[in-house]
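First comes the structure, then the notes that go with it.
Every protein chain but one is kept in place in this view of the complex.
Moving on, here comes chain A:
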């Protein structure tokens, strides 16, 4: 229903705009205003058809028991039942929330620490910076793919490269990816391995720190550590903030590697059941699309809340040198 009615009014709306009249009259003001909307029209159409309407539809569906098999017109309104089930009677939902939080809280800080550490090393190097920078960046380009997830799972399997490395040191390994205690950790290592993208951003930020600040600090007798703590970190805080927001949001959305490791189940024993994987299973394996829509909305609100928290606490520790804020 929504589909057949939606394009009608918008098309009529566009059609009734008076392009001819405007073009004749005020060529500058009105002409440019119209041109603005002409250039913007693909984006506007996309915003409506691919973003806004689907979002509203999913909000509506989150209050229904919709499965893909019954027609949209016959869905049953169930009120807050989906949300109730999520928060009170679905242990796997809470499990997925915990897995996702654990993943983001551990992997994101370690990834950013690795990125900053390597960026600091590279910033002082006087040769081969470009080459190193590119090599470190390569995993960020490849790491999100199915192919690399496959490699990763095999690397941490019984006969994988990680265990042969451990064997060299005399430690007997195990099939890490099949162990509920360790499977998620292998995915964290995969995320940390892709430290190159935030590193590149850190490196560019470090280049912006004026060298006079370090000179002044060393004239005052500040130690290297004190220079790092009092000059580098504050000057870099906008970039740290940017990376933190971006990587946290990305961290919450990890899907591909968890899917590949568990063959789409979230196993072993739900240990890699990331939020998005759980959502996929509910919607496309169990076909409980109403329930999955409710999950999607809670996810959206959680991400929005986290972003708001970041931005409101950022005021206290992000230092803008040009006096903004």
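The rule is simple: contacts are C-beta pairs under 8 Å (C-beta built on N, C-alpha and C of every residue); 3 or more make two chains touch, one makes a residue touch a chain; residues count from 1.
The rule is short, and it goes like this: contacts and distances are computed from a predicted model.
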item	value
Choices "Phosphate import ATP-binding protein PstB", "Sugar ABC transporter permease", "Anti-sigma factor antagonist" or "Protein FixA" - which one is the UniProt name of the chain not shown	"Sugar ABC transporter permease"
Contact residue for the chain not shown (choose from A:78, A:217, A:244 or A:279)	A:279
Touch with the omitted chain, as defined above, among A:63, A:176 or A:259	A:259
From A:150, A:216 or A:309, residue that would touch the chain that is not displayed	A:150
Hidden-chain contact residue, picked from the options A:83, A:137 or A:182	A:137
Residue ranges of chain A at the interface with the undisplayed chain	3, 29, 31-37, 39-40, 42-47, 49-51, 53-55, 57-58, 61, 68, 72, 118, 121-122, 124-130, 132-139, 141-142, 144-148, 150-152, 154-155, 159, 161, 164, 167, 193, 197, 200-201, 204-205, 207, 211, 239, 242, 249, 252-253, 255-256, 259-260, 263-264, 276, 279-280, 283-284, 289, 292-293, 296-297, 299-300, 303-304, 307
